[in-house]
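Note sheet for the following structure.
The complex appears here without one of its protein chains, the remainder shown in place.
Right, subunit A next:
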Amino acid sequence: MSIAVTQASGTLTAPATRGLVEIRGVSKSYAGHEVLHDVNLTVQPGEVVAILGPSGSGKSTLLRTINHLESVDRGWVTVDGELIGYEQRGDRLFELKEREILKRRTNVGVVFQNFNLFPHLTAAENIAVAPVALGRLGKSDARELALGLLAKVGLADKPDAYPRQLSGGQQQRVAIARALALQPKVLLFDEPTSALDPELVGEVLDVIRDLAKLGTTLIIVTHEIRFAREVADRIVFIDAGHVLEVGPPEQVFGSPKHPRTKEFLGRVL
């Protein structure tokens, strides 16, 4: 099974030269409780970054700021130099209109923990709905794209199944195909395997592994430590809203610098 983000025509379009994510000084509070504190992180185009940390450490919130599902209180996020949620004109930052936010969002695909497939649409319709709604493809082209993507995630025989008729692992693979349909520069995974039976985790990780080889920028929040070690170029460890450690897996897992990282890894490994 291998993944290629293809148009209906079949050309490969995932150049490794795009998908640079910069996060600078991002802070975020909910009702006085700081969930993110001055977070700085640069993700290179085509890089695979795994974000680890205990529950409630702010990893999901950080992920969600990257496509503006969550606004930030301070700091900024850019994808390929484009600010998320704002636009610079002179020395001012203007809040973007919803239409612009939506347009920029299509550069960043999201795969959710609970899949969030649209239950009243079939697998193929779930994938085709966004390219059609955004006017990128006609209905039949979008259907063809959907069938192609379903084949890539190993579900060529399920285009007309409703999500509830699929297993968790199959649903998550449809969700990944749906995120790929817009050919995003960056893909965000928010604990993609946490809602799955242990048996089904593997099939989803296989798909992500293939994506990683392809050169799309991937940012993965996960609890699958072994998977992170295998697939990630860099590991980011977050605790209580602070980025405590960033580095290649060998270094973070082999010789963690921060005592908190040591403690966390000691418990989960």
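In this text, a contact is a pair of C-beta atoms (placed from the backbone, for glycine too) under 8 Å apart; a residue touches a chain by one contact, two chains touch by 3 or more; residues count from 1.
Here is the rule we use: contacts and distances are computed from a predicted model.
Asker: Using the UniProt record as the reference, specify the protein name of the hidden chain from among "ATP synthase subunit a", "Amino acid ABC transporter permease", "SUMF1/EgtB/PvdO family nonheme iron enzyme" or "ATP-binding cassette domain-containing protein".
Answerer: "Amino acid ABC transporter permease"
Asker: Touching the left-out chain: which of A:109, A:148, A:169 or A:192?
Answerer: A:109
Asker: Among A:83, A:129 or A:151, single out the residue that touches the unshown chain.
Answerer: A:129
Asker: Under the stated touch rule, tell me which residues of subunit A contact the chain that is not displayed.
Answerer: Residues of subunit A in contact with the hidden chain: 67, 69, 98-99, 102-103, 105-106, 108-110, 112, 114, 116-122, 129-130, 133-134, 162-165, 178-179, 182.
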